[in-house]
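Left out: one protein chain. Kept in place: all the others.
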Amino acid sequence: MAELRGSSGDAPQNLLTRWFGTPNLHTLDVYESKAGGYTALRKALFDMAPADITNEVKTSGLRGRGGAGFATGVKWSFINRDAPGPKYVVVNADESEPGTAKDRYILENSPHMVVEGILIAAYAVGANQAWVYIRGEYDEPRRMLVEAIDEARAKGYIGPRPMGKDYPLDIQIYRGHGAYICGEETALLESLEGKRAQPRSRPPFPAVKGAWGRPTLLNNVETLATVPTIINMGGAGYAKVGTAKNPGTRLLTVSGNVRKPGVYEVEIGKTFRHVIMELAGGPPEGRKVKVFWPGGSSAPVLPESMLDVTTDAEALAAAKSMGGSGGVIVMDDSHCVVKAAYRLLQFYAHESCGKCTPCRIGQDWAVRTYERILANEGSQIDLDILRSVSDGLQNGRSLCGLGDSGGWVIDSTLRHFRDEYEDHALRHECNVGRVMAHA
Amino acid sequence: MPDVNLTIDGHKLSVPAGTLVVEAAKTIGIEIPVFCYHHKLDTVGACRMCLVEMTPGPPRPQTACTTPATEGMVVKTLSAMAVQARADILEFELANHPLDCPVCDKGGECPLQDFTFRHGYPTSRIDGPRLHFKKPIPLSDNIALDRERCVLCYRCTRYYDEVAWEQELTTDERGVQSFITSQFGQPLQSIFSGNIIDLCPVGALTSRVWRFESRPWDMTHTATICSRCSVGCSVTQWQRRGQLVRVTSHENDDIDEGWICDRGRFDYTDVNDPKRYRTPMVDGVKATWADAILTMAAGIRGKGAKLGISLPQDITNEEAFLFRKLLDGPLKGARVKMHGRTALPAPTGDGLRIKEIDDARVIVVVASDIENDVPIVDLRVKKAVGKRGAKLIVVHPDGVDLDRHPGTVHIRNTAGAAAAEVRKLASHELLANPGGPVAILFGDGRGTEDAADLAAACTELAAKVGGKVMPLYRATNERGALAAGVAGWDKLDGVEALFSWGPPPAAGVPSTVRFMAAWDHLPREGHDRAVVLPAATFAERQGSYTNLEGTVQFLRPPIALRPPLKEGWEVLTELANALGLALDYPGIFPIQRELAEQPPSPEPEPAPVLVGPAHP
Partner (left out) sequence: MPALDLAQEELGHLTPEAMTEVATALELDPGYVEGVATFYSLFHLTPVGRHHFYVCTNLSCAIRGSAEIVRRFQEATGVKAPDEVTPDGLFSYEEVECLGACEYAPMMRLDQRFHYDLTPEKIDELIADRKAGRTAPPSPAATPPRERGGEPPPSPAATPPRKRRGAAPPSPAAAPPRKRGGTTRKKKADG
């Protein structure tokens, strides 16, 4: 395995990654003996009622770490534990948001932490079967997760009587095959059911009608990996970290033009300046930060002047952006924003599932417009087209967030870097250069 | 369910709870444009065309096709938010759409055209290359696909999956590169494929049989009844300059729910065949009606059992009624053979109606591959099982299409043992507590079963489990012919005179025939030495059929019968007179009135016990 790149961030708030770096942390023995692993599961199964577990998660204020940031405890409470028939937990390990590597990081370093979280969640919502939907490209993390599950099964933590508790629990793995849209909950469920991955209309929501029509809880890897910590610290204890409305820590992937790219566990509420300039060492010598994406490519961009925005959801919303997946992409002043936006729109167009008209057509139309602009054939009309495509993708027009994301890229880069767009479209010049996605 | 009150564009209205907003708007004449939504398919909210402003709700447009009306809802389709959303979506739909209107068959009846006029931007900003596909692609002999025109509403693939239970039509690739295709480019096989033409809201799926034939405004049309099988679906037949140019569906929720099979849809070009007879012929020479009828009468008079009469599967009730008179009178003793009928006996008692299949909790299908025998009934069964949770039991020696549903219980009987299996079903677990009505559909196994015994067994089972039976007749008007007592079985070997009403016997003209007379529209073998009367086809004739459930439905021909062609009932009346039976009917209505006033036949046609190779 590659060297651990990233760190446990700001001590003493390194709640998740505290033991990362311990040799063989990925084995059950070391996880249990050195990292206090599976204490939370034991506590949950034997000392707590399922409703209590959900309440602890609610109290903790944990929000989904996949991108949408929905209050996790509330999401758990949507599953009617007493409804007859099977329920499922599905783990979203599809991690495909550009700039995001935290779930891979967790799975490679401490897969047991994820396993433990899954088991606790399943018990809390009344599910006996969990599925991990892991993206097909994650060969190594998948191998490690398989091993971890095997170890847990051998130790009796997964099976008909986990730890001796009369409540069967099982985890199965399902491999994705290359589609970013599978990160969207209902598209993931379609893929899990063996179909083309196109999102469903909501309502009904997965908590009511999810996998194979059954009530289903979907959570991100990092979200579930945080659950053992919450059980051990108590929800109130967890809520003391971070900000009042957005407690805890989260793993931020910092990449791009920085000296020390890596996955950093950061207390929520620190500034991006701290994360980018201090933790990740800032841009290379002689360059300045020009623009950064605070939460994956789908988060509206922020310019250098907004580096002091804090990493909590409220501050980001006020800055007209979002926390998203925590993938912080930093671009310095040697790169052109228009070219970067073009590359991202190509991504969205390539990954669009094709179900709804605005995303299917709009992303591609934007790509063609960018091509024209970047080939010095643009004009004001093209800027108008980008504007209206961007509007046409957002605010309920699209069936799912993939459409919105493309719109936000156009929207936010236009808002903060209008002059670069006008350079290209109206004056047919580029004063910056680089990006260079393709040969 | 109680009604809910809501307001749409300032109009107050009341609709049953659960009605979708898009349907609620229709009730007061407000059009919310849609592409992917279809009232017979599950809603998906994919195309985003129906975005409107709704309160209560988020400050964003929402899809009217996925939202049920609720009490106190306020819907605005004309607010800036809604109008802009619609226009933008249309602009997107047109971004790759080719400028094909002048050569596209959909023009004139195209929702994309109509919506763009009514809701879209007046000018286009698309300047530059559009997405291109090779086109047109023949999906089958009858259907062409144009991928550039396709707006990917997925109605066609969803229909195939939900209604027809097949996936030979699929979507390939992803995003803007997606396209519709038949599996591995092979021709579509399903008998239900043609409905995708009616479903497609643009000119992507078109009929190859009707390609470049006409514009919609150049045709007139009527809603009439299909003549191809016993289900009696409503169809729309379109004519132009005296030709039947196309057939499309017509929604009759009691029978077909707007679907027709490919036989009804594509099998009509014989009506326009230039080789059609236009005047009577005697021995290959044109003759007058008077001469032809006299010659015919002379040839078939007084022959008794040496006369064979072949009747078509689509003989009308009125023609059958007149044949009964002939067979009771001057043609007494003649042998009669009807095309395409089953071995099933005449119905007894109150049978199952097609629409009652919807409410059945358990459906039993015996001795029939209904996909091929009675296709649209097959779709109705699939709907009851797939969408309404009915359980399904199939009794048949071979696999059938209904096996695709994982819950189907399939009992494979040995040929001939169907009745025995049906008797055992009384103790089947699914029928112990059906929880509602039971529907029992039975065929004749194409001649491999003892039809009378099977009918009895099914009737007994129905009585035991609280159900009704539907004998699956196959000939278009088998039931009407049975009621008139003319659904004949007789073998025609050894007859000296043959009178063919419609096409000649399927087994061929017997070699002993010395005199042949026919009422037919196309030349056949042997006609050059026969008396031939030019027939009116199904698109020109008046009359009625009785479908397999017993509903009498009247034909409304789209094409006016051109003299010297005559109506069938008129010819039979003249023939009767020439044979010495005085009949005088000034029109078809008196015949129908007389038919209606008749008491039902006292002795149902005795059913032959038939076990052996299938009857043609």
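Lettered A and B in written order, each chain numbered from 1.
Heads up, the rule we're going with is that contacts are C-beta pairs under 8 Å (C-beta built on N, C-alpha and C of every residue); 3 or more make two chains touch, one makes a residue touch a chain.
All figures in this text were calculated on a predicted structure; none of them were measured in a lab.
Among B:His38, B:Arg147, B:His339 or B:Arg361, only B:Arg147 touches the chain that is left out of the view. Within the full complex, the residue among B:Glu213, B:Asp267 or B:Asp403 touching the omitted chain is B:Asp403. Summary of contacts with the chain left out: across A:Glu95, A:Glu185, A:Glu222 or A:Asp312, the touching residue is A:Glu95.
Residues of subunit B in touch with the missing chain: 129, 131-133, 147, 161, 165-174, 177, 179, 181-186, 399-401, 403-406.
Considering the complete assembly, subunit A touches the hidden chain via residues 2, 5-6, 85-86, 95-101, 103-104, 129, 135-140, 142-143, 146, 150, 172-180, 191, 193-197, 211-214, 253-257, 261-263, 293, 297, 327, 329, 331-332, 335, 339-340, 342-344, 346-347, 350-351, 353, 368, 371, 374-375, 430, 433-439.
What we mean here is this: only the chains that are shown with their structure count from here on.
Here the CA centre of subunit A is 52 Å from the CA centre of subunit B.
Against subunit A, in their complex, subunit B makes its touches with residues 35, 43-49, 51, 58, 60-63, 66, 85, 88-89, 91-93, 95-96, 125, 127-129, 131, 151-152, 154, 171, 173-178. Those residues of subunit A that touch subunit B in the complex are listed here as 179, 196, 200-201, 349-358, 360-365, 368, 372, 381, 384-385, 388, 391-392, 395-399.
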